[in-house]
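My questions will all concern the structure given below.
Some chains have been omitted; the remaining ones sit where they do in the full complex.
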Amino acid sequence: MTTGRLEAFSDGVFAIIITIMVLELKAPHGDTLADLLPLLPVFLSYVLSFIFVGIYWNNHHHMLQAVEHVAGGNLWANLHLLFWLSLVPFVTGWMGENNFAAAPVAIYGVVLLCAALAYKILQSSLIRTGGHDSALARAMGRDWKGRVSPVIYLVSIGLALWQPRVACAGYVSVAILWLIPDRRIERNLPAR
Amino acid sequence: MTTGRLEAFSDGVFAIIITIMVLELKAPHGDTLADLLPLLPVFLSYVLSFIFVGIYWNNHHHMLQAVEHVAGGNLWANLHLLFWLSLVPFVTGWMGENNFAAAPVAIYGVVLLCAALAYKILQSSLIRTGGHDSALARAMGRDWKGRVSPVIYLVSIGLALWQPRVACAGYVSVAILWLIPDRRIERNLPAR
């Protein structure tokens, strides 16, 4: 099977996730600038989640570029990743509406952690299908970002219950880590 | 007509159905972990429906791989399937919010049953267009899963009014049955 429809379906889900999050930003009843202020935490959590979903889309896009065929198992590994990402709007809304309180920040981190693990599983599953000599396997190399991120998430989740703001700083640092696109794949791909 | 746009439109609908279901998961007003507990039934019904829509997408994807051309009638058979799947978010929400009560569980099963029958109709309609010697017709073979599922649904719907939890176990068993991707098509398709 080619990757075309896997990408099309994933793009649809990514696009919807990134867009319906904005529905949590409910228009305030008042009509002054001051009425927007209480929305600030919801807005900030929206921005953070937009960046995270953007990073996943970006890396997903890069990863699938290095893949030529997918098997049935890959489709399920992909759906598993989309499942965790589909929970992002829910935890984003909960975290924003409660102004980054302890439990919502911790649960937000749990969803990010599960999405990161699901991404690793998808990556391994694609490498298993393509073979360890495949372009993807070579491009991945040591994958230090993929190893460090879950550790930062775990520490942040633990911290969240005492210092939710510090935990958020942990999530932001993972986002910054990944904002630099994954040059490994671009570098290792033959010119098309 | 080629299958391209049928797949693109279906992918869009699948992606939206699987994603808007999460809108039923409304962020609770409290900010403690205990505030998440009442959402557990809604979450479980979301997981079940995510898996069902995922199975349909997966099988739809496999089935269309084996098809080269579609006619006008196929488009309507496809829309008919999408219609029943579009009701999944509604029955998922109703079942989850009422903690798997009798009537919602029965109606959930009715929608799954109708979707299963609509899938059979689409399959027959594609085989009729492609001819009984087509790759799809050969790949389908005896289709025992497609025959057993409606029976399990029917029994579960009947049971739901007395034992809704047992009915849910019936739905879960159908999901497990289908989670194994449809190797018949992969096996019977010529290498592309």
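We just call them A and B in the order they show up, numbering each chain from 1.
The rule is simple: a contact is a pair of C-beta atoms (placed from the backbone, for glycine too) under 8 Å apart; a residue touches a chain by one contact, two chains touch by 3 or more.
All values derive from a computational prediction rather than experimental measurement.
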Expanding from the 2 chains in view to the entire complex of this file gives a copy total of 4
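Everything below uses one rule, namely that only the chains that are shown with their structure count from here on.
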For copies chain A and chain B, the superposing rotation on Cα atoms, rounded to the nearest 5 degrees, equals 90
In whole angstrom, the CA-centroid distance of chain A from chain B equals 26
In their shared complex, chain B is touched by residues of chain A numbered 1-2, 5-6, 8-9, 12-13, 15-17, 20, 23-24, 71-73, 75-76, 79, 82-83, 86-87, 89-90, 93-94, 97-98, 101-104, 106-107
The residues of chain B that touch chain A in their complex are 7-8, 11-12, 14-16, 18-20, 22-23, 25, 27-29, 31-33, 35-36, 47, 50, 54, 57-58, 61-62, 64-65, 179, 181-183, 186, 192
